[in-house]
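A single protein chain has been omitted from the complex, and every remaining protein chain is retained in its original position.
Coming up: chain A.
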(Lines give C-alpha, C1' and ligand atoms only; values in the text may rest on other atoms or scores of the structure.)
Protein backbone atom coordinates (compact mmCIF):
# COMPACT_ATOMS: atom_id res chain seq x y z
CA UNK A 1 0.00 0.00 0.00
CA UNK A 2 1.36 3.35 -1.08
CA UNK A 3 0.33 6.15 1.24
CA UNK A 4 0.96 9.81 0.59
CA UNK A 5 1.09 12.26 3.45
CA UNK A 6 -0.89 15.42 3.11
CA UNK A 7 0.57 17.78 5.69
CA UNK A 8 -1.58 20.94 5.78
CA UNK A 9 0.30 24.23 5.46
CA UNK A 10 0.03 25.27 9.09
CA UNK A 11 1.23 21.86 10.26
CA UNK A 12 4.11 22.17 7.84
CA UNK A 13 5.01 25.67 8.99
CA UNK A 14 3.81 25.98 12.58
CA UNK A 15 3.47 22.55 14.15
CA UNK A 16 5.66 20.18 12.12
CA UNK A 17 6.00 17.93 15.17
CA UNK A 18 2.45 16.71 14.49
CA UNK A 19 3.52 15.60 11.02
CA UNK A 20 6.56 13.86 12.48
CA UNK A 21 4.39 11.89 14.90
CA UNK A 22 2.05 10.90 12.08
CA UNK A 23 4.99 9.49 10.14
CA UNK A 24 6.20 7.51 13.15
CA UNK A 25 2.79 6.05 13.92
CA UNK A 26 2.18 5.04 10.31
CA UNK A 27 5.61 3.48 9.97
CA UNK A 28 5.14 1.58 13.20
CA UNK A 29 2.20 -0.09 11.44
CA UNK A 30 4.32 -1.06 8.50
CA UNK A 31 2.93 1.59 6.17
CA UNK A 32 5.20 2.89 3.45
CA UNK A 33 4.92 6.66 3.59
CA UNK A 34 5.57 9.16 0.82
CA UNK A 35 5.68 12.90 1.07
CA UNK A 36 5.06 14.64 -2.26
CA UNK A 37 7.16 17.75 -1.83
CA UNK A 38 5.21 19.96 -4.20
CA UNK A 39 2.28 20.18 -1.77
CA UNK A 40 1.29 23.48 -0.20
CA UNK A 41 -2.21 24.28 1.07
CA UNK A 42 -5.65 22.84 0.30
CA UNK A 43 -7.11 26.30 -0.26
CA UNK A 44 -9.43 26.41 2.70
CA UNK A 45 -8.65 29.97 3.84
CA UNK A 46 -9.65 31.37 0.45
CA UNK A 47 -12.64 29.06 0.18
CA UNK A 48 -14.08 29.96 3.59
CA UNK A 49 -13.73 33.62 2.77
CA UNK A 50 -15.75 33.24 -0.40
CA UNK A 51 -12.80 33.46 -2.79
CA UNK A 52 -13.82 30.39 -4.74
CA UNK A 53 -11.76 31.16 -7.84
CA UNK A 54 -8.55 31.40 -5.80
CA UNK A 55 -9.53 28.25 -3.88
CA UNK A 56 -9.97 26.47 -7.22
CA UNK A 57 -6.40 27.41 -8.06
CA UNK A 58 -5.20 25.77 -4.86
CA UNK A 59 -7.42 22.75 -5.49
CA UNK A 60 -6.05 22.23 -8.99
CA UNK A 61 -2.56 22.30 -7.59
CA UNK A 62 -3.53 19.74 -4.95
CA UNK A 63 -5.02 17.46 -7.61
CA UNK A 64 -1.82 17.75 -9.66
CA UNK A 65 0.31 16.79 -6.68
CA UNK A 66 -1.81 13.96 -5.29
CA UNK A 67 -4.07 12.95 -8.17
CA UNK A 68 -3.88 10.01 -10.51
CA UNK A 69 -3.27 6.47 -9.35
CA UNK A 70 0.13 7.01 -7.78
CA UNK A 71 -1.11 6.55 -4.23
CA UNK A 72 -3.64 4.19 -2.71
CA UNK A 73 -4.43 6.65 0.04
CA UNK A 74 -3.68 10.20 1.03
CA UNK A 75 -3.54 10.56 4.82
CA UNK A 76 -4.03 13.91 6.52
CA UNK A 77 -3.76 14.81 10.21
CA UNK A 78 -6.62 17.31 10.00
CA UNK A 79 -10.33 16.59 9.78
CA UNK A 80 -10.99 19.97 8.35
CA UNK A 81 -8.42 19.87 5.52
CA UNK A 82 -9.56 16.34 4.69
CA UNK A 83 -13.11 17.64 4.39
CA UNK A 84 -11.94 20.44 2.16
CA UNK A 85 -10.67 17.90 -0.34
CA UNK A 86 -13.23 15.12 0.00
CA UNK A 87 -16.32 17.25 0.44
CA UNK A 88 -15.68 20.75 -0.80
CA UNK A 89 -13.56 20.15 -3.90
CA UNK A 90 -16.56 18.51 -5.59
CA UNK A 91 -18.66 21.48 -4.41
CA UNK A 92 -16.14 23.94 -5.87
CA UNK A 93 -15.99 22.13 -9.18
CA UNK A 94 -19.69 21.32 -9.39
CA UNK A 95 -19.98 23.12 -12.71
CA UNK A 96 -16.64 21.98 -14.17
CA UNK A 97 -17.07 18.33 -15.21
CA UNK A 98 -13.43 17.59 -15.94
CA UNK A 99 -12.12 18.79 -12.60
CA UNK A 100 -15.14 17.40 -10.83
CA UNK A 101 -14.19 13.95 -12.01
CA UNK A 102 -10.64 14.35 -10.79
CA UNK A 103 -11.85 15.71 -7.46
CA UNK A 104 -14.29 12.88 -6.96
CA UNK A 105 -11.61 10.41 -7.95
CA UNK A 106 -9.35 11.50 -5.13
CA UNK A 107 -12.05 12.39 -2.62
CA UNK A 108 -12.61 8.85 -1.36
CA UNK A 109 -8.90 8.15 -1.00
CA UNK A 110 -8.10 11.17 1.15
CA UNK A 111 -8.54 10.04 4.73
CA UNK A 112 -8.24 11.75 8.03
CA UNK A 113 -5.51 10.19 10.22
CA UNK A 114 -7.69 8.41 12.82
CA UNK A 115 -10.14 7.33 10.12
CA UNK A 116 -7.24 5.78 8.21
CA UNK A 117 -5.94 3.97 11.29
CA UNK A 118 -9.28 2.60 12.42
CA UNK A 119 -11.08 2.04 9.13
CA UNK A 120 -8.38 1.36 6.57
CA UNK A 121 -5.67 -0.31 8.66
CA UNK A 122 -8.28 -1.70 11.05
CA UNK A 123 -6.17 -0.93 14.11
CA UNK A 124 -7.25 0.88 17.23
CA UNK A 125 -4.56 -0.24 19.65
CA UNK A 126 -1.04 1.09 19.30
CA UNK A 127 0.63 0.06 22.52
CA UNK A 128 0.89 3.70 23.55
CA UNK A 129 1.26 4.90 27.14
CA UNK A 130 0.18 8.28 28.39
CA UNK A 131 -0.36 9.48 31.94
CA UNK A 132 -3.25 11.86 32.22
CA UNK A 133 -6.90 12.71 32.22
CA UNK A 134 -7.94 13.85 28.76
CA UNK A 135 -10.91 15.24 26.90
CA UNK A 136 -11.30 14.77 23.18
CA UNK A 137 -12.33 17.69 21.02
CA UNK A 138 -13.76 16.69 17.69
CA UNK A 139 -13.39 19.28 14.96
CA UNK A 140 -16.72 20.24 13.40
CA UNK A 141 -15.98 18.97 9.89
CA UNK A 142 -14.66 15.71 11.23
CA UNK A 143 -17.80 15.27 13.30
CA UNK A 144 -20.39 16.31 10.73
CA UNK A 145 -19.08 15.95 7.21
CA UNK A 146 -16.72 13.03 7.82
CA UNK A 147 -18.63 11.38 10.65
CA UNK A 148 -15.39 10.24 12.29
CA UNK A 149 -16.25 10.83 15.91
CA UNK A 150 -16.03 7.48 17.67
CA UNK A 151 -12.83 6.16 16.10
CA UNK A 152 -10.37 8.57 17.72
CA UNK A 153 -12.07 8.11 21.07
CA UNK A 154 -11.85 4.35 20.87
CA UNK A 155 -8.18 4.70 20.00
CA UNK A 156 -7.65 6.96 23.01
CA UNK A 157 -9.40 4.52 25.33
CA UNK A 158 -6.83 1.93 24.34
CA UNK A 159 -3.95 4.12 25.47
CA UNK A 160 -2.56 2.81 28.71
CA UNK A 161 -2.66 5.29 31.58
CA UNK A 162 -4.91 7.70 29.76
CA UNK A 163 -8.33 8.35 31.20
CA UNK A 164 -10.74 9.79 28.63
CA UNK A 165 -13.45 11.89 30.27
CA UNK A 166 -16.57 13.49 28.86
CA UNK A 167 -17.19 17.21 28.92
CA UNK A 168 -20.11 19.57 28.73
CA UNK A 169 -21.51 20.57 25.32
CA UNK A 170 -18.67 18.71 23.70
CA UNK A 171 -20.27 19.10 20.28
CA UNK A 172 -19.91 22.89 20.28
CA UNK A 173 -17.46 24.51 17.89
CA UNK A 174 -14.26 25.83 19.49
CA UNK A 175 -14.69 29.13 17.66
CA UNK A 176 -11.78 28.89 15.26
CA UNK A 177 -13.62 28.84 11.95
CA UNK A 178 -10.64 29.94 9.85
CA UNK A 179 -10.76 33.66 9.12
CA UNK A 180 -13.80 33.90 11.42
CA UNK A 181 -11.33 33.88 14.33
CA UNK A 182 -9.81 37.09 13.00
CA UNK A 183 -12.89 38.76 11.54
CA UNK A 184 -15.12 38.23 14.54
CA UNK A 185 -12.53 37.91 17.29
CA UNK A 186 -14.70 38.65 20.31
CA UNK A 187 -17.35 36.06 19.45
CA UNK A 188 -14.69 33.57 18.46
CA UNK A 189 -12.95 34.00 21.82
CA UNK A 190 -16.24 33.79 23.73
CA UNK A 191 -16.75 30.41 22.06
CA UNK A 192 -13.26 29.28 23.03
CA UNK A 193 -13.88 30.43 26.59
CA UNK A 194 -17.03 28.35 26.80
CA UNK A 195 -14.98 25.30 25.81
CA UNK A 196 -12.33 26.20 28.35
CA UNK A 197 -14.89 26.51 31.15
CA UNK A 198 -16.17 23.05 30.25
CA UNK A 199 -12.61 21.78 30.17
CA UNK A 200 -12.01 23.11 33.68
CA UNK A 201 -15.19 21.46 34.92
CA UNK A 202 -14.18 18.12 33.46
CA UNK A 203 -11.02 18.02 35.55
CA UNK A 204 -8.94 17.04 32.52
CA UNK A 205 -5.28 18.05 32.27
CA UNK A 206 -4.98 17.29 28.56
CA UNK A 207 -6.90 18.23 25.45
CA UNK A 208 -6.63 15.96 22.43
CA UNK A 209 -7.96 16.55 18.94
CA UNK A 210 -7.45 15.42 15.37
CA UNK A 211 -7.58 19.00 14.15
CA UNK A 212 -4.43 21.07 14.57
CA UNK A 213 -6.37 24.26 13.79
CA UNK A 214 -8.77 23.78 16.71
CA UNK A 215 -5.75 23.04 18.88
CA UNK A 216 -4.02 26.18 17.66
CA UNK A 217 -7.05 28.22 18.65
CA UNK A 218 -7.70 26.64 22.03
CA UNK A 219 -4.02 26.59 22.95
CA UNK A 220 -3.69 30.23 21.92
CA UNK A 221 -6.46 31.13 24.34
CA UNK A 222 -5.31 28.76 27.09
CA UNK A 223 -1.82 30.23 26.93
CA UNK A 224 -3.06 33.80 26.96
CA UNK A 225 -5.20 33.14 30.03
CA UNK A 226 -2.43 31.25 31.81
CA UNK A 227 -3.76 27.69 31.77
CA UNK A 228 -1.41 24.76 32.10
CA UNK A 229 -3.53 22.31 30.09
CA UNK A 230 -1.56 20.10 27.69
CA UNK A 231 -2.78 20.36 24.12
CA UNK A 232 -1.94 17.52 21.76
CA UNK A 233 -2.83 16.01 18.43
CA UNK A 234 -3.87 12.37 18.55
CA UNK A 235 -0.74 11.41 16.59
CA UNK A 236 1.42 12.93 19.33
CA UNK A 237 -0.30 10.81 21.97
CA UNK A 238 0.29 7.68 19.91
CA UNK A 239 3.83 8.54 18.82
CA UNK A 240 6.03 5.53 19.69
CA UNK A 241 8.93 7.88 20.44
CA UNK A 242 6.89 10.35 22.48
CA UNK A 243 8.88 11.64 25.43
CA UNK A 244 12.18 10.60 23.92
CA UNK A 245 12.42 13.18 21.17
CA UNK A 246 11.13 16.76 21.36
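Throughout what follows, contacts are C-beta pairs under 8 Å (C-beta built on N, C-alpha and C of every residue); 3 or more make two chains touch, one makes a residue touch a chain; residues count from 1.
Methods note: contacts and distances are computed from a predicted model.
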item: Name per UniProt, for the chain absent here [options: "Lactate utilization protein B", "NADH-quinone oxidoreductase", "Maltose/maltodextrin transport system permease protein" or "Peptide ABC transporter substrate-binding protein"]; value: "Lactate utilization protein B"
item: Per the touch definition above, residue among A:16, A:68 or A:166 touching the missing chain; value: A:16
item: Of A:31, A:155, A:199 or A:216, the one touching the omitted chain in the full complex; value: A:216
item: Given A:49, A:158 or A:202, the one touching the chain that is not displayed; value: A:49
item: Positions on chain A where the hidden chain makes contact; value: 7, 9, 11-17, 19-20, 23-24, 35, 37-41, 43, 45-52, 54, 57-58, 60-61, 91, 140-141, 144-145, 171-173, 175-178, 180-192, 194, 216-217, 219-221, 223-224, 241
